[in-house]
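One protein chain is absent from this view; the other protein chains keep their places.
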Amino acid sequence: MIAFFSRWASLPAFYRRAGRWIPWLWAVAAGLLMAGTVGGLVLAPVDYQQGEAYRILFVHVPSAWMAMFVYMFMAGASASAFIWHVKLAEILARVSAPLGAAFTALALATGSLWGARMWNTWWVWDARLTSVLLLFFLYLGFMALQAAIEDRRRAARAGAVLALVGVVNIPIIHYSVEWWNTLHQGATVSKFDNPSMTWDMLWPLLTMALGFMVYFAAAVLVRARSEILERERHRRWVIDEVTR
Amino acid sequence: MKTARKNRLLLILTLVAGVGLAALLVSLAFRENLTFFFTPAQVAAGEVRPGQPFRVGGLVIPGSVERQPDGVTVRFRLTDTRAEVPVQYTGVLPDLFKEGQGIVARGTLDGTGLFVADQVLAKHDENYMPPEVADALKAQGAMPDHEMMRKMQP
Amino acid sequence: MTTTNEAATLAAIDLACVRGDRSLFQGLSFALVRGTLLKVEGPNGVGKTSLLRILAGLARPEEGEVRWNGKAIGGCPDFAADRRYLGHHNGHGLALTVRENLRVAAALQGTPCAGASLEQAMETVGLAHAGDSPVARLSSGQRRRLALARLILGAAGVWILDEPLNALDRAGQVLFGGLLRDHLLGRGVAVISTHQTLTLPAGIRQQTLTLAVSS
Amino acid sequence: MTTTNEAATLAAIDLACVRGDRSLFQGLSFALVRGTLLKVEGPNGVGKTSLLRILAGLARPEEGEVRWNGKAIGGCPDFAADRRYLGHHNGHGLALTVRENLRVAAALQGTPCAGASLEQAMETVGLAHAGDSPVARLSSGQRRRLALARLILGAAGVWILDEPLNALDRAGQVLFGGLLRDHLLGRGVAVISTHQTLTLPAGIRQQTLTLAVSS
Amino acid sequence: MRTSLATAWWAVLRRDLLLSARRLGELGNPVVFFAAVVSLFPLALGADAGLLRSVGPGIVWVGALLACLLSLEGLFRADFEDGSLEQLLLSPHPASVLVSAKILAHWLVTGVPLLLITPLLGVLLNLPPLAQTVLFGGLLLGTPTLSLLGSVAVALTLGLPRGGLLISVLLLPLFAPVLVFGAGAVGSALLEMPVLPYFYMLGAELALAVTLVPLATAAALRASLGS
Partner (left out) sequence: MRTSLATAWWAVLRRDLLLSARRLGELGNPVVFFAAVVSLFPLALGADAGLLRSVGPGIVWVGALLACLLSLEGLFRADFEDGSLEQLLLSPHPASVLVSAKILAHWLVTGVPLLLITPLLGVLLNLPPLAQTVLFGGLLLGTPTLSLLGSVAVALTLGLPRGGLLISVLLLPLFAPVLVFGAGAVGSALLEMPVLPYFYMLGAELALAVTLVPLATAAALRASLGS
């Protein structure tokens, strides 16, 4: 089991395997995103309350989910890098941070755009919105720390500590709408037993979300590959790989 | 070796104690009102004094909306189905503002029990469906409650 | 080779070290039995300091491990209590006096230390008169002597010293030679890097590890 | 004594130094003519570093003055251009590369420096391969070598060096001996404190100043 | 035969307090900075008494937070540079426990003096007695949390050039909740509304920080020194 894992996580093997997967992932992501866009913008009916404006949901909700998911992914990778010294995990944590920050920025931007129409304000300091802003700052802090530390191993360990300390924020983001009386609405889709959304709207949303996820996977692999090349640039196998 | 094991046990105990205490305190905090948010019932029960800024949330009672002669001031009443609060607001209302809509208003009570708002935000419910479905559900009386209403019920 | 490790106090097994993008050494192994001095030699920048920090447990090797009495040193408090490390920095609080620094060092090292043994150590390194001076007022050589005093507080089995002779005057170098001899005769082991000559009496077991620049 | 000062490149006149509440030395005078090495010796804490900082113009003596070609050194830019000082710290920007550091040093010292002479200096101290490494990645000995390179950028008349051999390996010590010999043969003067032995060819004028602990 | 962990803990605490005492002049610094920041705002905002009263508690809290932030820089730096920190990590005792002694010392030397002058500032800002008590109580619960969280950030950025600013960037999201609940409590008190829930939240943060932070800080220190 451990032997299998360490073989899987060996950088040269991972580099080659990822190289084979990436084109497929891009294709799947493009397909899903396209289907989701058509489904959301054209096929889905208007909403009884919000009219057409609700369609921003098809971007907002997936990016908000990804903002949280990527953080959990990063923290998980950090933890395994910290405990088992898996180099691949260090690399994955490092390269996923900017993607997470981008998703968070997208969620913030689409959210406040939507809020300007629906709530009559761009921004309120309610618990959901504030905690997402803090998540954004956490990403920025992680990235600043990575940029400031030259030694990669030290950067990885330091980043792991920071990422794990920040994990407390994630449940707060998720449950804030229940714990406090926020302006932000409560769960619609994530009440999995009984989503309060008609299927015509739900399927494009889920397709988009899946598309975002596959996009993330592809982007992480691309970035991880170049990070691996840079880290191992003096290793024999990299030189072979590049000159081949 | 023995000290190592003892240390680990101590560590785990401290962790459990710390996290447990934190959870306890948080749950105590949630029993009380942290966000200056009051329901019309609480306002009616006199939980806020005139002059204290706070937020009140509820549904706009159908038929209660009246424009004042100056053209920019509106008055309406908010309810959580148990009590009502009269609200006055001067300014631009949100697009979604209509009778039966959930809103959150911020402001203060004047001496007569009128809530003078300086901000009115719309708070729609978490249901997404086409208008036809909504009409059908309403006709059957099966429309899910507005989430704010559900949360406000004791 | 692995069969002898059990008997050794300190053993390095297949250590590899990478700094930045250079690999400094690989597959480095040795085993030291009680009473042995290991001199680490090699030109500037070859990796002596890096090796010593790994042996002390301050840095992690890229590969391989360090064993003490057969156990890996990572997270082993008994090893920590038995090891003294002296690096490029002396590790004194500058605003604290010589005596205060020694007292803290004793508590941290885990050596129960009566006042008398502190005074004894200060005496030995020639700082008896300076017990109440803040370290900030000492010269570089005097600070190094204070670091030596910490070394001899409470008996430790393993000394790991990075250029201990730096800044010491002639008398100080002789003094250090004496301390090292006593340590080794008392069946301790020591790993020392230095560019100066260490003169020790005959009969003491010495090994030399010469690091060479890897291509 | 004062009559010879005019001919001397570097002269100390009646220097006194007090640190904290201790007087380290008083009435210290000497005069160095071109081509002379002054070795400053004495036990740890006697005041060697303090003296060298005074000679370099970094600290002010309690009494007396330092003269260069007959002029007091205070605020004299010609002396500043003719003097090199190497203290306990090397004075490199850690995030800059070896080459960048040398270039800045040349500009600051006032030595017009073509690229060729920089490369030449790096070559001499054995850092030619490391020209583009940030100093943060060098070992302690390599950093000391870079400091030596600064010394030989552009000819200077006066070298003031505090324990220059610290951290240098054997080859580095030999290298330094050669540089010093060239400097002295080129009619420079040098004031050096060190606890190690400096071996120089015969025929070079050497003086030794042994500081002793004052009561 | 080894000395107990308690002895080592005390030795570290005593050492850090001694070091601060040796620089008695600096003990005053956080306090002076705090007072100065609080009095900068009237300068920047002009002298509108009503405005000042309503922003007063917020300013006091931001001032305390910044004073703490600035003083944090020194928490491990000197020890890092002179090699003392290396020796601390080499000790056979668990680093997290020893580190907690250093953090406690930091709080005693910076947090407590802030607490002591808060009543004075409260009077200057014209806060009613109840609000003053609440301000004090909030700071009492909040400043240790600031010292604790701060220590993680400082440990992470040890030895990096311009670590100072990086610390701030890392800390602002961590400090924000303390600020929200601390300033919220005073605001609530000014309106004569309940303050207990805020204190519960501050207490919860403190409890979490006390148990988790020393571990994180020790890990961060190891990472910073290991390279």
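A, B, C, D and E label the chains in the order they appear, each numbered from 1.
Basically, contacts are C-beta pairs under 8 Å (C-beta built on N, C-alpha and C of every residue); 3 or more make two chains touch, one makes a residue touch a chain.
These figures come from a predicted structure and were not determined experimentally.
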Using the touch definition up top, pick the residue from D:A16, D:A59, D:L179 or D:L209 that touches the left-out chain.
D:A59
Among E:V12, E:L98 or E:V180, which residue is in contact with the omitted chain in the full complex?
E:V180
In the whole complex, of A:A9, A:A79, A:L133 or A:L229, the residue touching the missing chain would be A:L133
Which residue from D:T111, D:S133 or D:T194 sits in contact with the chain not drawn here?
D:T111
Please give every residue of chain E in contact with the chain that is not shown.
19, 23, 26, 29-30, 32-33, 36-37, 40-41, 43-46, 51, 54-55, 57-59, 61-62, 65-66, 70-71, 73-74, 78, 81, 161-162, 164-166, 168-169, 172, 176, 179-180, 183-184, 187
Identify the residues of chain A touching the omitted chain, counting contacts across the whole complex.
124-125, 130, 133, 137, 140, 143-144, 146-148
Contacts from chain D to the absent chain lie at residues 56-60, 77-78, 80-81, 83, 85, 87-96, 100, 103-113, 134
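As a working rule, only the chains that are shown with their structure count from here on.
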Of all chains, the one whose CA centroid lies most distant from that of chain B is D
Centrality ranking, top chain (CA atoms only):
E
Determine the centre-to-centre distance between chain B and chain E, using the mean Cα coordinates as centres, and give it in whole Å.
34
Using mean C-alpha positions as chain centres, tell me how far chain A is from chain B in Å, no decimals.
31
Just give me the whole-number Å value for how far the CA centre of chain A lies from that of chain D.
58
Two or more other chains are touched by the chain E residues 94, 208, 212, 226-227
Multi-chain contacts only, two chains or more: what residues does chain A have there?
151, 153
